[in-house]
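And now, chain A:
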Amino acid sequence: MSETAMLHNSLLVGALLFGIGLIGFISRRNMIVMFLCAEMMLQGVSVSLVAWGRFHDNWGGQMLVIFILTVAACEAAIALGLILMLFQRSGRLDIAAWQDLREDSVPAYVDREIVEVREENKLWPKLTPSGIEPPVDPEEIMHREHV
Partner candidate 1 sequence: MDNWLNILLILTVMLPVAGALLVWLLGWSGRTDIRPLALAVSLVTLGLTGWIISCYPGGGKELAVSNFSWLGGPDSIVNIRFSLGLDGLGLWLFGLSSLLTLTAILVSWEAITERRTAFFGLLLLLETGMLGVFTARDIILFYIFFEFTLIPLFFLIGIWGSEDRRYAAVKFFVFTLAGSLLTFLSLLAIVLWNYTATGQMTFMIGELVAGLQQHPMDASLQLWVFLGLFAGFAIKVPLFPLHTWLPLAHTQAPTAGSVILAGILLKIGTYGFLRFSLPMLPDGTAVCTPWILWLSVIGIIYGALVALVQTDFKRLIAYSSVSHLGFCMLGIFALNSLGMEGGTLQMINHGLSTGGLFACVGMIYERYHTRQISEFGGLARRLPFLAFFTLVFTFSSIGLPGMNGFAGEFLLLAGMFQRGWSESPEQLGTQFMWIAVLAVSGVVLGAWYMLYMIQRIFFGPLKEPEVHLDHGHHDHGPASPAGTTAHGTSAHDSHAHDTHGHGAIATLPPGVPDLKLREFFALAPLVVFVFWIGLYPEFFLRSIRPNVVDLFPPAARDLYKNYGDPIKRPYVEPLDEAIANAGPAHSKEAAQ
Partner candidate 2 sequence: MDTLLILIPALPLAGAILVALFGRQLKELSHLPIAVAIGTSCVLSLFLLNEVNQKATDPARPANAVGYEHTVTLWTWADLPDVYQPPAPLGANQPEGTATPSPAARDYSFDIGVTLRADPLTCIMLSMVTFVSTLVTIYGAGYMHGDRGYWRFFAYIGLFVFSMTMLVSVSNFVLLYVFWEAVGACSYLLVGFWYEKPSAAAAGKKAFLVNRVGDFGFALALFLIWSNYGTLNFHDTTITNTVTQVSETTMGVLGQMRLADPALFVGGGAAMAICLLLTLGACGKSAQFPLHVWLPDAMEGPTPVSALIHAATMVTAGVYMVTRCTPLFVASAGVPAFHLGDYPVDAGDVVAIIGGFTALFAGLIAMTQHDLKRVLAYSTISQLGYMFLGVGTGTMAAIVAGMFHLITHAFFKSLLFLGAGSVMHAMGGIIDMRKFSGLRHLMPVTCLTFLVGCLALSGAPPFSGFFSKDDILGAVHDKAHHAAELGHTMRGNLYSSLYWVGMIAAILTAFYTFRGFFLTFMGPEKIPAEAGHHAHESPRMMTVPLMILSVFAAFIGGVFFFWHGFADFLRRTPSLAFKPVADTFVAHAEPHWDVMLTSSFGALLGIGIAAYLYLGKNTEAKFLAERLGPLYRLSYNKFYIDEIYNALFVLPTWLLAKLSYVLDQNVIDGLVNLVGWIPRFGGRLLRSLQTGMVQFYALAMVLGLLVLIAALVIRPGG
């Protein structure tokens, strides 16, 4: 296979990956799936970078891909953490449940209604304030559900 053909094929694969990821990101509501789609877009870009790197006989592309992988790993950790938090708040993975960052005058848009099952009254552990001794409520210590 010639270098050009190989480049073309790789770019095609990359573009496909990117496109699938993009479409998935825009059309799906499940946060995990959206995250995976975003990763897929990243991989699409990585593939094309590797392809270009090879085509130009330059290690820059590969280097950048490794860099992207690192970043993606961090990103994954943060994103999954966020998703976990959101899930714990609402008990569900639907992104449509989180539209709070909109203007007051704009109505929430949901194409299919979702049943509201937030568990607001659940007691979550708090971070201990650093530096100063927090006021301790003996009752709370006695009746804490879990640490």
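Keep in mind that, in the parts below, a contact is a pair of C-beta atoms (placed from the backbone, for glycine too) under 8 Å apart; a residue touches a chain by one contact, two chains touch by 3 or more; residues count from 1.
The candidates were selected such that all candidates are chains of the complex that A comes from, given by their letters.
The shown structure was predicted, so the numbers you read here are calculated from the model rather than taken from an experiment.
Student: Which single candidate from 1 or 2 touches chain A in this complex?
Tutor: 2
Student: Which chain A residues qualify as touching candidate 2 in the complex?
Tutor: For this pair, the touching residues of chain A are 22, 25-27, 34, 95-96, 98-103, 105-106, 108-109.
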